[in-house]
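In what follows, a single structure is set out as structure tokens and then discussed.
Just one protein chain is left out here, and the rest sit where they should.
What follows is chain A.
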């Protein structure tokens, strides 16, 4: 499914879903043996061959083009990564600590892979945000830090003639960048900053809302807030001028645009949905999300948005925002809550809720069976694990912590549940 796929049915349609034409190519009216000619002359961006763009990979399920969110644990939960052309909405935790971390991981992943970045914020200058990106863990460093099998796969004897798999020798060798960027999803060290030269070689556009405020409003009034209108125009400008929507046929090397919008919906953007329950402009945010998604679907880009949903008082708006986004992940940190002192959660920093995963080009989607997920942040690793607690109310104060995966079948004909009892750890 991955390599050498030629454009199938989705001819005139740009964006992420063209990659899935590879999977659907056999179902056309023509027989599947007929090879469609390469549509390289068509300026549509996503419709060309599935040539590897750095930092992307096709999804196993439907051939959708995926990019990494910067957090390999989250990639796994989302079915392999974030699909190009979709929005990842992060519902911020109360003090915006871990959500800004996910935001930075996403941008750092873009820097490592050479993607173009677009950072929009109303609170911090994008240049400052980029200075604070965490440093990637290089392959030779991470060998001694955790036993990943990455380091073992380096083959120093790459020039030995292959005897059996000699065809593979004819393939062009992958060019390693300054970091071994051929991997999908990297790990980052939060105690160090991203090297300055990596940031300088990366291409990025910044949108800092206080700088873009203009006293005169020379656009047609529509119900969007001024900040949102400006941001949409900025994004559309970048997409059009840099050719992410296929409008610039001279562009040889396709690239992904990673858009990061911080604290969308907060009062700093001029929106009052976080302030009152009955706000004047309640459709501003939802219209913005709709037009943004329209822009993303027609270009090679992926977007992360962090939103302080815990401040939005109108629950209907949260439901509408969730319906208008593709992937929604909620973070709940234990800081300041009573769970901080709960012995059950003592190893973890918060809970992570996967609220919505899109069904793109498919009737079904990859969803993990486990719903109770907690995250833990160490210096070099952000892990997401399943926790399941079983409290037996008969004996006071006894809590059983079951680590690992608990199968949630209809377990009548399946006795694995009972087999696991002897591995319970008792915590008094």
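Criterion: contacts are C-beta pairs under 8 Å (C-beta built on N, C-alpha and C of every residue); 3 or more make two chains touch, one makes a residue touch a chain; residues count from 1.
Keep this in mind: contacts and distances are computed from a predicted model.
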The complex's invisible chain, by UniProt name, from "Glutamate--glyoxylate aminotransferase 2", "Prolactin receptor", "Elongator complex protein 6" or "Transcription initiation factor TFIID subunit 10": "Elongator complex protein 6"
Sole contact to the chain not displayed, among A:111, A:135, A:360 or A:381: A:360
Touching the absent chain when the full complex is considered, from A:183, A:320 or A:339: A:320
Of A:131, A:201, A:214 or A:233, the one touching the omitted chain in the full complex: A:233
Residue of A:183, A:203, A:293 or A:339 in touch with the missing chain, whole complex considered: A:293
Absent chain, residues of chain A that touch it: 9-11, 13, 15, 17-18, 20-21, 23-24, 27-29, 62, 220-223, 232-233, 236, 283, 286-287, 290-291, 293-295, 297-298, 315-316, 318-320, 323-324, 359-364, 367, 369, 371, 408-410, 412-413
